[in-house]
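With one protein chain held back, the other chains of the complex are shown just where they sit.
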Amino acid sequence: MGAGISGVLQGWNGESEGAVLYQTVSELYPICRSITGNGLRKSLKSLNRFVPLSLHEVPTGTQVFDWTVPKEWNVQDAYIKNSKGERVVDFNKSSLHVVNYSVPVRQKLGLGELRKHIFTLPQTPDWIPYRTSYYQESWGFCLSQRQSESLADGEYEVCIDSTLEPGHLTYGEFVLPGESEADVLISCHSCHPSLCNDNLSGMTVAARLAQILSTTPRRYSYRFLWIPGTIGAITWLALNESAAGRIKHGLVLSCVGDPGKFTYKRSRRGNAEIDRVVEHALRSAGRDYELLDFSPYGYDERQYCSPGVNLPVGCFMRTPNGKYRQYHTSADNLDLVTAPALAESLQRLLSIIDVLERNHRYVNLNPKCEPQLGRRGLYRQMGGTSSTSSEEALLWILNMSDGTHSLLDIAERSKLDFAKLADTAEMLVANQLLRRTEK
Amino acid sequence: MGAGISGVLQGWNGESEGAVLYQTVSELYPICRSITGNGLRKSLKSLNRFVPLSLHEVPTGTQVFDWTVPKEWNVQDAYIKNSKGERVVDFNKSSLHVVNYSVPVRQKLGLGELRKHIFTLPQTPDWIPYRTSYYQESWGFCLSQRQSESLADGEYEVCIDSTLEPGHLTYGEFVLPGESEADVLISCHSCHPSLCNDNLSGMTVAARLAQILSTTPRRYSYRFLWIPGTIGAITWLALNESAAGRIKHGLVLSCVGDPGKFTYKRSRRGNAEIDRVVEHALRSAGRDYELLDFSPYGYDERQYCSPGVNLPVGCFMRTPNGKYRQYHTSADNLDLVTAPALAESLQRLLSIIDVLERNHRYVNLNPKCEPQLGRRGLYRQMGGTSSTSSEEALLWILNMSDGTHSLLDIAERSKLDFAKLADTAEMLVANQLLRRTEK
Partner (left out) sequence: MGAGISGVLQGWNGESEGAVLYQTVSELYPICRSITGNGLRKSLKSLNRFVPLSLHEVPTGTQVFDWTVPKEWNVQDAYIKNSKGERVVDFNKSSLHVVNYSVPVRQKLGLGELRKHIFTLPQTPDWIPYRTSYYQESWGFCLSQRQSESLADGEYEVCIDSTLEPGHLTYGEFVLPGESEADVLISCHSCHPSLCNDNLSGMTVAARLAQILSTTPRRYSYRFLWIPGTIGAITWLALNESAAGRIKHGLVLSCVGDPGKFTYKRSRRGNAEIDRVVEHALRSAGRDYELLDFSPYGYDERQYCSPGVNLPVGCFMRTPNGKYRQYHTSADNLDLVTAPALAESLQRLLSIIDVLERNHRYVNLNPKCEPQLGRRGLYRQMGGTSSTSSEEALLWILNMSDGTHSLLDIAERSKLDFAKLADTAEMLVANQLLRRTEK
């Protein structure tokens, strides 16, 4: 078990992993995604290069808990032309230029009227903001402050060649069966247009993670979801209550492509096994990291951790949403995410899953006093010298394995390396001194 | 609920409140109070200016748990005259001059003999000490060190024109009924003679608090007690075991008139709701304060928190008993207490009670995923921008309201303002998204 993941990590080639991930992000970058529509479909299909994910189509109007699946939105073209007929704002240059879910519009209007539909970021005058209006029908354009200031008085022609009609909400799903019925959920939102860290990094790393796990033995089943934020998680939870009930551990992935330190936001439960496993793996990696307590805003952990669902799902990030200047702007681009950062995020996720997979409880079959390890060749024969770390691992496992302590408990109490403890436990099982137990 | 208290606090006039409180303390200051007697009666009647409190009279000899209500003590006059017939010590100048509960005495004696009955404070030579001898019959005079030193050799005439006879122990009580059967106890000792911070400040603030609460809607009933210290609390508890059983929260008030920072001494339970509410209100006020763990000496929390009673009653003070130099001396006078300090104490108590009154538990009626707040006009329509604190309050309440968390729990976890959360919760109730639940 998990030996496969250990093997992957031992043979880790960060450079080639990073290149594949960055290349995928680059290809998906120009597409105009939304919570529905063809951009979303095209992006999800593109992830087929990693694993054969299924696309699910949920019709407009479907009731999902307190919500209704909205109309499908698609946009072909959009622009603002000046009086000379020149495109001064062009959707083809950035999918962010159109307020997401804008209704169709084609009209001429003066600059004063036009400005009511223009959004900018005065503080960062070269960046285009990201804006949406999913549930209130309206239209608008997002411009850099400089673009906006350069608009001269006069008449403009605006065109948003969009459709907002009954259709479907699309999401991607991929399930890897494991030995047990318990599921690990990996979920990432896939609804943002040309934003790299905030959606493409998570989508891509999740897909490559799925591909790697498909090659290793698995204790748990793994369920990967690529879904539109909020409405997608609500839709999946509403339509899959039985599958949701099998989720034993879960992670939302987002913002895993920037070079910042890792950040883990705990599940609502706060001390779920996934929370402890991630903390252990981050600490063991020996690099700076940050732990945040749960709060009910952020990504889809909002839904997974709502009080009537309350799944043990945390959020794995590098720099969190709202904590980097480029967040929700055109500067969340291919310069913000880097190949090494993407590769390291994937590597850390594998090390987390390695701990999760191997975090068993064991029972010492010889619980009264220590067994005689020496005659089994498991202990130095020459006495008087000090104990080795291998012997310490043996003794800690034998001492703590009364059925109530997991290997992670033992790792935390002994301060010994989890992987060494896990290998030692399996060696003791092979020597009939220990057996695995389920909680 | 509680809107009334919020309203009082919004229209707070510290100057006029302080003036009324200080004026009352001034009027009560000269009276010679004790654990029984006419000075106590007169003081309690004087509080009728705020609320119509009832005076209870418990006969001498009544058995109250391990104690017996003592004889009633009254004193008309007391003095020490020198050989020239001049009053060198005069009870009319300070009620502290007589050891409280001194038996009647009228005799002539030399300075040496007299000194056996004189108590002074050599460290603070201008201050008169406060001394009592309730349960051992004796007599004595308390003098400043300077007064004592100025006594020349010669014969003196001492007179304590007191009576110590069967009578009654008097206490004051005022009950404000509320919606629920549960009571909040506000208790203050009223047995000290001319001491301002140590008894008059609490007595007066409690009376004005009762008056204000009589004008606001009340979830809880409020029971105010003005009682002689120790024997009064024991008497009340012994004769009111059923009423005591309804006390859900309680505060002993004392030393609330000096300008020192607020001090709260926790109940014996240590984590009772009142303990958490007071701590929250003090922290929210943004000024320095101190929290003390329970100890079995101090004021009547000693009795309320005895092991067979164990009520959730803490002690609310500014500078605690024994922690200011003037404690139990004639310097605990009208210079030590100030109008602004009295007013601020009252204000802080109101903010404590405001939290207590509004600290409900709620249940999210839509617990699976977030409800769609946008279509109810409760959430910004334009996406991509960051959340507001109002939205955060909404989301925290919805997320945590599973019936196990109170608003105070949510305030502590979210670090959001309690009042904002309380208002938001009621707004969600009005929108049918939440309902109140009783524990």
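Read from first to last, the chains carry the letters A and B; within each, the first residue is number 1.
The working rule: contacts are C-beta pairs under 8 Å (C-beta built on N, C-alpha and C of every residue); 3 or more make two chains touch, one makes a residue touch a chain.
Keep in mind that what you see is a predicted model, and the values were worked out from it rather than measured.
From the set B:Pro52, B:Gly112 or B:Gly308, the residue in touch with the chain omitted from the display is B:Gly308, counting the whole complex. Although one chain is not drawn, its touching partners on chain A can still be listed: residues 364, 366-372, 374-375, 381-387, 391-392, 395-396, 398-402, 413-414. Not every partner is drawn; the one left out touches chain B at residues 65-67, 100, 129-136, 230, 233-234, 237-238, 268, 293, 295-297, 302-303, 305-310, 322, 328.
Basically, only the chains that are shown with their structure count from here on.
If each chain is reduced to the centroid of its CA atoms, chain A and chain B end up 55 Å from each other.
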